[in-house]
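A single protein chain has been removed from this complex, and every other one stays in its place.
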Amino acid sequence: MEPRKPKNIFVKGAVSASFIAESIQKHSSRHDIGGHSIFLGQVRADKVEGKTVSAIDYTTYEEMALEKMHEIREAIFAKYELTCMHVYHSLGKVAAGEICLFVFTSSAHRKPAIAACSELVERIKAELPVWGKEVFDNETYQWKENK
Amino acid sequence: MEPRKPKNIFVKGAVSASFIAESIQKHSSRHDIGGHSIFLGQVRADKVEGKTVSAIDYTTYEEMALEKMHEIREAIFAKYELTCMHVYHSLGKVAAGEICLFVFTSSAHRKPAIAACSELVERIKAELPVWGKEVFDNETYQWKENK
Amino acid sequence: MSSFKKNIIVFGQLTDIIGAAEINFPAVGDTDALKNQLIAKYPQLAELSFVIAVDKKIAAGNTPLQLDSGIALLPPFSGG
Partner (left out) sequence: MSSFKKNIIVFGQLTDIIGAAEINFPAVGDTDALKNQLIAKYPQLAELSFVIAVDKKIAAGNTPLQLDSGIALLPPFSGG
């Protein structure tokens, strides 16, 4: 069997609600799926010393991120009984209120889908070489820190 | 303060992908949200003794279900720091491949959204007086059992 | 006398056993008595796990019934 090829997860700008709807809709032909779990990261307009975050500008070390994502994907597929797994992460500017991360897992039963989605989100945040620059309304910025 | 009124969670037939997209889109004006967690229940075309499930026909004891859902909602809001919580459950026939349950939680941070969504799904399945009748392709049926 | 009969609403697979979504049943004093009389009339109920809801709350243990109590028979839930 040929190994799965690393898939691109990066999209330019925000993930739209209609893109999410299309992804969900595509799974209606998979009659072995009983549950989908979705996580969406949304850009918050945090206030820092009187300034407000208006957008996050994302960059990545793409080749490394895709290799790492491939490794995470294989590990999650090995650990949970999933039918599908999809991950999309924004690059470039994503305005406050827009979606920057879309993680989507499906399974015959709810528990693997939910557990896999949650673990994927944690691993993506901790292990993918992606950086967010929080751009303020006055054009200054600070580098985002994940907690 | 007036207590929150029980909200109706029931929708006739399947939950459409476009309805889910609209629900997500509505939250783009909430700039205090950092993460959304969504669970979707989808009808599986299970095979039982040579017959295939073509749809699930849902019924409920509506007044009791809405009171119970209200109680669950209040408990989840008290337990987790959420900005929003939405639950939609189908009544009547939902065909294989269609969505019958849509649970949607949002929070400033991912962890409360994910934990609340997962707990909501468990409580909805265990505590809401809702019954699914699995209708087979030959018009016979069996009553669904939750595990 | 009709004042000593109560409407009981019935859900899920219990409607198959009882043959209706609502029955008119002689009033009894508590949920244990009701359960016994229901099983006497519909023996198949003994094979099925079901609970009695009184005024939209599941009766935990034997629960007294008032003449105006709303009674429902609920088989195991299977929503979602």
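Chains: A, B and C, in written order; residue numbering restarts at 1 for each.
The rule is short, and it goes like this: contacts are C-beta pairs under 8 Å (C-beta built on N, C-alpha and C of every residue); 3 or more make two chains touch, one makes a residue touch a chain.
From a predicted model like this one, the values you see are computed outputs, not experimental measurements.
Novice: Over the full complex, note down every shown chain the hidden chain is touching.
Specialist: Contacts of the omitted chain with visible chains: A.
Novice: Could you tell which one of A:Glu22, A:Glu67 or A:Asp137 touches the chain left off the display?
Specialist: A:Glu67
Novice: Among A:Ala14, A:Val53 or A:Val130, which residue is in contact with the omitted chain in the full complex?
Specialist: If we include the chain that is not displayed, A:Val130 is the one touching it.
Novice: Out of A:Arg44, A:Arg73, A:His89 or A:Arg110, which touches the unshown chain?
Specialist: A:His89
Novice: Go through chain A and note every residue touching the omitted chain.
Specialist: Spelled out for chain A, the touching residues are 41, 58-61, 63-64, 67, 89, 100-101, 121, 124-133, 143-146.
Definition applied: only the chains that are shown with their structure count from here on.
Novice: Of the chains shown, whose Cα centre falls closest to the middle of all protein Cα atoms?
Specialist: Closest chain centre to the overall C-alpha centroid: B.
Novice: Would you mind pulling out the distance in Å between where the CA atoms of chain B average out and where those of chain C do?
Specialist: Here chain B and chain C have centroids separated by 27 Å.
Novice: If you average the Cα atoms of chain A and of chain C to get two centres, how far apart are those centres in Å?
Specialist: 49
Novice: Give the residues of chain B that touch two or more other chains, as numbers and ranges in rising order.
Specialist: Each of 41, 121 in chain B touches at least two other chains.
Novice: Scan chain C for residues touching two or more other chains and write them down.
Specialist: 80
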